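The complex appears here without one of its protein chains, the remainder shown in place.
Then we have subunit A:
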Amino acid sequence: MTTGQALEPAIRVQGIGKSFKDLHVLRGVDLEVEAGSIFALLGSNGAGKTTLVRILSTLLKADSGTATVRGFDVGTEPGKVRESISLTGQFAAVDEVLTGRENLMLVARLRHLKSPAAIADDLLIRFSLTEAGNRKASTYSGGMRRRLDIAMSLIGNPPVVFLDEPTTGLDPQARVEVWQTIKQLADGGTTVLLTTQYLDEAEQLADRIAILHRGKIIQDGTLAELKQLLPPAKVDYVEKQPSLEEVFIALVSEAGEAGTADADRVDDKVAARKELR
């Protein structure tokens, strides 16, 4: 992060509109994401989150409005934008036939980086996938697949990372792992735009939250700012019950401290989940 970039927002979206035939998915979206921050785009299914991410990652052209990533226009300079970004889509985009290591090397080669093997090994360690590195990705659990997916997105250290619903379909523990990864990214100066339909995810991670509803941003601010929109908190005395999620994570992480491998952990989790039901 240089001071020059700090003046320019990492992502600037102005009046973006997009329709699919008669369906107006985005109707004039405006937002700005500060460099090095985590920005959460919150919205229910069908709110247009994915469409916006696809436009910003040059997969889709907007009908109206402009959007820039690090000052490059997504419509007129898509090549420059692609050099600045990486996209982790809603469904883990890994090659099932290749091993985890080969997947990482593939992306490193496509980014024209030197020593793809070393990059792959390094990321396998960072994402605790070393043991599974030489197995086909089709044998991975959902959480491992997601970790591999995110690891692939980080190759070449793109300054702006789009994460489209990064924790959808993950079990609670894998979710927490993904959250940690995202926090580390932002600590390292990467700008993160993530979409989510989970309120707690936005609350946990984001420096700034925008609510996308029916194709428009209806609110945009920090968590504190959004909370002020409602009347001041009323004091109610309620017995503090741990949420099922807290119970589950506590139980599973105790069991996990024995140092079991990923694959075993997944089985444990499945078993534990069944018991909890």
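Note that a contact is a pair of C-beta atoms (placed from the backbone, for glycine too) under 8 Å apart; a residue touches a chain by one contact, two chains touch by 3 or more; residues count from 1.
Operating definition for what follows: contacts and distances are computed from a predicted model.
UniProt lists the omitted chain of the complex under the protein name "Transport permease protein" (options: "ABC-2 family transporter", "Outer membrane lipoprotein-sorting protein", "Transport permease protein" or "SbsA Ig-like domain-containing protein"). From the options A:Leu98, A:Leu223 or A:Leu251, the residue with contact to the chain not on display is A:Leu98.
Of the candidate positions A:Thr51, A:Thr68 or A:Ser86, contact with the hidden chain is made by A:Ser86. Within the full complex, the residue among A:Leu52, A:Ala67, A:Val107 or A:Leu226 touching the omitted chain is A:Val107. On the side of subunit A, the interface with the absent chain consists of residues 54, 57-61, 79, 82-83, 85-87, 89-98, 102, 106-107, 109-112, 152-153, using the contact rule stated above.
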